[in-house]
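For this depiction, one protein chain was excluded, whereas all remaining protein chains were kept in their positions.
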Amino acid sequence: MVDVQLSDAEKIYILHGIQDNCREDGRSCEDYRHLEIESNVVSNTTGSARVRLANTEILVGVKAEMGNPAPEKPDKGRLEFFVDCSANATPQFEGRGGEELATEISNLLSRSYDCPSCFDLSSLCVLPGQQCWILYIDVLLLECGGNLFDASSIAVKAALFNTRIPKVTVREDEGHTELEISDDPYDVQRLNVQSVPCIVTLSKIGHSHVVDASQREEACCLARLMIGVTEKGTITAMKKEGSGSLDPASVEDMMETGKKVGQDINISLTCVLKMEERQGVKRQTIGFLR
Amino acid sequence: MAGLELLSDQGFRIDGRRPHELRKIQCRLGIFKQADGSAYIEQGNTKVLAAVYGPHEIRGSRGKALHDKVLVNCQYSMATFSTGERKRRPRGDRKSQEMTMHLKQTFDAAIQTALYPRSQIDIFVEVLQSDGGNYCASVNAATLAVIDAGIPMKDYVCACSASFVSDTPIVDISYLEESSGGPELIVATLPKSEQIVFLEQNSRLHEDNLSKVLDLAVKGTKDVHHVLDQAVREHVSQVSAFENTDQS
Amino acid sequence: MRGEIESNMAVDIRLAGTRETTKRAVPDEIANLVTPGDVITSDTGFMRGHGTYMEDDKLHTSVAGVVERVNKLICVKPVKTRYNGEVGDVVIGRIIEVGQRRWKVETHSKLDSILMLSSVNLPGGELRRRSEEDEKMMRHYLKEGDLISAEVQSVFSDGALSLHTRSLKYGKLGQGTLLQVSPSLVKRRKTHFHHLPCGASMILGNNGYIWLCPTVSEETGTETGGYDQDLQPVTKGDRQTVARLRNCILAQAAHGMMLFDTGILYTYEASLKYPVKDIMKPEVMTEIIEITNHRQEVEGS
Partner (left out) sequence: MPTDSRRITGPETSQSPHIYQKTNGTEIVLIDENKKRQDGRGLGDIRPMFLRAGIVSQARGSAYMEQNQTKVICAVYGPREIARREEFSWKGQITCEFKFATFSCLHRRQPQQDGEEKDFSVQLLEALEPAVCLHKFPKSQVNVYVTVLQDDGSALAAAITCASVALADAAIEMYDLVTGCSARISGGHILLDPCHTEEYRSEKDNTVNNGSVTLGLMPSLRQVSAVTSKGELEFEHVKKAMDQCLEVCQKLYPVLQQSLIKSVKEKLEMDKLSDCHTT
């Protein structure tokens, strides 16, 4: 995590506040900060999205490339997650400084996408055993304001929703096959992201837990639970992180909250993305010029 | 150039520009809250973010501190999705290390380094989308970010590229023009004092034509300066206008 | 538009495009605006101040800002910069290192600031001699991460600041919230310590660090220089006041407004019709800032 130093008294103030269900910015424990999203922001990607959650800024680009399927899964494509913590976010990330955090985020993302029932990899298959689409999902972290895991997963889902893979027609030609990739921007294949998960991080601070912790709150937190939650309310990956431990009962409580908030996020995200899509091509990309 | 006409008979380039025309520049200062200065620039489809931290105490080994001036520390990095074909690493390859060095040299020359002995200024550049002229856009974005951070500079540093196609010099070349194998000249100047702080030329160019190409590129930097200056003035006016009304 | 319908929802996701651009009509360029490299004057009778440099017998600008002239001195103040300390400034800083007879303090300056052991009040009275015992106890008084309020005592030749806390109003800070804004938004004023009528105290550090805490009665806390801290839970009401102030100040800072006690109170009062957390929503922010602006114009004239 990105280090913020706090004095003992500040920590106590935050801790008691959370106990009182009144956080430093007036939110209650289960409130999310307001989140802004825009997709299709990088034109040379197959799909992209930008998410801003308070001071956390994330840009995700998806690139589809052709490749060979893994031999143990000949009829499936692949997702490759890569996270880069830009030094723009904090000088701590300069050089290889952000690598540890980056691997942690990409590991959890790939784990939460690693179940066929939530993302159908066979839709990425072109020619079984020979050719498939590999989706490189590159997450770029541009500014840190806490809750990086959740924000990354939301941006990834939005970018996948935005992804349009060119249609491929397979033609048999005298024994050898030929692939023809359509260059019509409307002749595309969309991905089904209906049951794709979003990550919800529950930070245990004192005896209570909060969602969407700010950086200062993260500095007070010794143990957090990260859960990949789908729209249906199922769980696709779970992980405890941090140097502290949790009471079995509070793990259950946190899972309960995570399920509720996770479903909320998924539902309103889908709703917003569909709204954006309805605006169609008329919509002007705002990006970083605002 | 087989099959690809970089300059049509009517004198238009592939993207419809005339030889001396820059791509559309759009920029904004103060993108990030946490950095001391930040800026974003779009030059055509080349999009770059820059953040500046400092001047601040030297981080890491104190040994790096310079007793008579500030340490300018740069990092050039490209998003893995920024290029047509996906990049495997955002930085650390030879090309970006070279860019990092060039940026450092460029800004060492422009920032008034003697004002902040023993401290450090970080300039981080992130290319989000690349369509030729990455160095130029990086320099231009970083200039804006340095200004946004309120760090004293002798002048703006503006960069521009140029090439030479069918006996005509062309300015601010795009990726397509860059990769066609023709000559490429990159220059960074302090536009008001008309000094060159960085100059690089690749590939073959007849010496007779050098001055023509260089002149056009230098003119390009002045045009860039004009646009950037406009943006800075607008930004400052907006912020300080507000401050002044509050004090009354 | 979603926000209004579902303002009480736990999760609030919006499209970047639906945000109304808060861009005010581009004002006319203000007078005396200069950008780096501009020539201010070629008259050699002037003195070179901050933000300017001399070349070819001409006075040039090195930052973007407005030219200010005091008699023969010309300087340009940039809109945003790191904190440039001056003697007598009130600052808030965080201890980052405990060294030999001194603490290093982070104050958002270009170099870390210094707090000498001899420049602090130790428990037991001002006139007490500093013993070797005290040197060993330094981390006991102030340790890494602790926040202090202090005054700039002097500026070293390289620009680093030397601080002191030898007054009862300075010292270690207890429970409360720290905000960071640009130092240029905090004006130098007679007092930077405010006990606001809404029940919270505020220290506006010249370095852009702002401290908010529930007001404690005068007798407790200050006497000891803050070394013995009251870690009892703060009441929920006080907490909400502090949180509201925090959000109001951040809203002002986001709109580039200068920060001082009355302005902050105006915003605070304008915000009272909204729940605390809603102040973070952009449209609410814009609204209360507009009300504040209007009120300032009316009362200022």
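Order of writing sets the chain letters: A, B and C. Residues in each chain are counted from 1.
As a working rule, a contact is a pair of C-beta atoms (placed from the backbone, for glycine too) under 8 Å apart; a residue touches a chain by one contact, two chains touch by 3 or more.
This one's a predicted model, so the numbers in the text were calculated from it and none came from an experiment.
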From A:R164, A:K239 or A:R290, residue that would touch the chain that is not displayed: A:K239
Subunit A residues touching the omitted chain (full complex): 71-73, 76, 103-104, 107, 111, 114-118, 223, 225, 230, 233-248, 251-252, 255-256, 259
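One rule holds for everything that comes next: only the chains that are shown with their structure count from here on.
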Touch-based graph of the chains, sorted into line, ring, star, complete or other: complete
Pair sharing more residue contacts (C-beta pairs) when A-C is set against A-B: A-C
Separation of mean Cα positions, subunit B and subunit A [Å, integer]: 32
For subunit A paired with subunit C, centre-to-centre distance based on mean C-alpha positions, whole Å: 35
Per-residue multi-chain contacts in subunit B, two or more chains: none
Contacts with 2+ other chains: residues of subunit A: 290
Touching residues on subunit C, where the partner in the complex is subunit B: 23-24, 26-30, 33, 35-38, 51, 53, 55, 60, 62-66, 78-82, 110-112, 158-159, 184-185, 187, 255-258, 263, 293, 296-297, 300
Subunit A - residues contacting subunit B, complex: 42-45, 48, 55, 57, 59, 61-63, 65, 82, 84, 86-91, 94-96, 136, 138, 140, 142-145, 287-290
Sites on subunit A touched by subunit C in the complex: 5-10, 12-13, 16-17, 19-20, 22-28, 30-38, 50, 52, 54, 154, 211, 261, 264-265, 268-269, 272, 275-276, 279, 283-284, 286, 290
